[in-house]
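Following this message is one structure expressed as structure tokens.
Here is chain A:
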Amino acid sequence: MLLSIDKVQKSYPGGRPVLRDVSLTLDHGQTLALTGESGSGKSTLLHLAAALDSFDGGEITLDGTPLSPLDDAGRAVLRRRSVSLVFQQFNLIPSLTVDQNLSFHARLAGNYDPTWGSHLAERLGLSDLLGSFPETLSGGQQQRVAIGRAMAARPKLLLADEPTGNLDETASANVLDLMLSLVVDTGAALLLVTHSQEIAARLDRRVHLAGGHIQ
Partner candidate 1 sequence: MTAAIVQALLSHWRTHRLLLATLLIGIALATGLWSAVQAINAEARASYAQANAQLALGQFDELRDPAGDIPLSRYVDLRRAGWQVAAVLEGSYRVGGRNLRLMGVDMVAYPALPAVIDAEQSTNPPDPADILTAPGRLLVSPDLAPLLREQNALPPILTTTALPSDVILTDIGVAETLLNKPGAISRLVVLPDQPHVLPPLSEIAPELERVGPASQIDTAQLTDSFHLNLSAFGLLSFAVGLFIVHGTVGLAFAQRRGMIRTLRALGVSIRRLVWLILAELTLLALIGGALGLVLGFFLAGALLPDVAATLRGLYGAPVTGQMSLQPEWALAGLAMAVFGTLLASGHALWRLSQLPLLAGPGLQAWRSSGSRRGFTGIAGFALIVGGVVIYLSFGGLIAGFILLGGLLTGAALLLPLLLSFAISQLARTAQGPVAQWVWADMRAQLPGLSLALMALLLALAANIGVGTMVSSFRLTFVGWLDQRLTSELYVTATDNQQGREVSDWLRPQVDAILPIRSVELEHETGPLFLYGVVDDPVYRQNWPLIASASDVWDKTMAGNAVLINEQLARRANLWPGDDLQFSPARALKIAGVYSDYGNPTGQAIVSMQQLNLISPGVETRRFGIRMDPGRAAEMAQTLRTRFDLPRQAVVQQAAMKAQSLAIFEKTFVVTSALNVLTLGVAGFAILTSLLTLWTQRLPQIAPVWALGLNRAQLSRLELLRSVLLAALTACLALPLGLVLAWVLLTVINVQAFGWRLPMYVFPWDWIVLLLLTLLAAMIAAALPALRMLRLPPADLLKVFANER
Partner candidate 2 sequence: MNVRTLLVVLLFLFPVASWAQGYADLGGSAEGFDVPQRGYQFDFPKDHGPHPSYRIEWWYLTANLQGADGRDYGIQWTLFRSALKPAETQSWQSPQLWMGHAAVTTPDTHYFAERLSRGGIGQAGVTAQPFEAWIDEWRMAGLDFDALTLSANGANFGYNLSLNAQDPLVFHGDAGYSVKSADGQASYYYSQPSYAVEGVLHLPEGDVAVTGEGWLDREWSSQPLASDQSGWDWFSLSFEDGTKLMAFRLRGGRGDFTSATWIDAEGTAVALPDGSASFTSLETARVAGRDVPVQWRVTLPDRGVDVEVSALTPNAWMATRFEYWEGPVTVSGSHKGRGYLEMTGY
């Protein structure tokens, strides 16, 4: 099992519990859509799975490593090595060029393959933009860079939080197609948070989050 979430609880300071008792598993190469009302805790769950934040109860096991005993540094190492992330916005490091952004995570994880990198850039239609800074790119282009960066490290697990939420329909479809095809090609598992039923329908499984539980 690549990712196993078991009876996880999470609440923010001063707020009512967001996740009450969430359990979920994801196998290698599987794709899973996570849907739910706005504010239902989708992003929260994704952040926990990505070892970005700590949780209050239950356990999450990522690629065989239980997360709850890890400290800040331990979680950082795990993020570096085992997961790739694509968010809705501000994915990129503004001070680095597209090229540097693309390779950043892979180099950090220590498994950068320049051939694979340039292949990705080509496939994502970014070859002409490599020297540019993120600021100068359109939303769709930025998200493609984010996907490229995520895939450059050949992750076992890709976590994406509404990666096309800020894009118009055409751009959104284009970005999603690219992402799904890359996932399939690399055999990575995907946990995708989305509002869209159509998108959810394209994945192997879908779960719905409501009231702090998986329905």
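Here is how the candidates were picked: all candidates are chains of the complex that A comes from, given by their letters.
By our rule, contacts are C-beta pairs under 8 Å (C-beta built on N, C-alpha and C of every residue); 3 or more make two chains touch, one makes a residue touch a chain; residues count from 1.
Remember, predicted model here, so these are calculated numbers, not experimental data.
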item: Touching candidate - 1 or 2 - for chain A as found in this complex; value: 1
item: Touching residues on chain A, where the partner in the complex is candidate 1; value: 12, 43, 47, 50, 52-54, 72-73, 75-77, 79-81, 85, 87-96, 100, 103-105, 107-109, 135, 161-162, 165-166
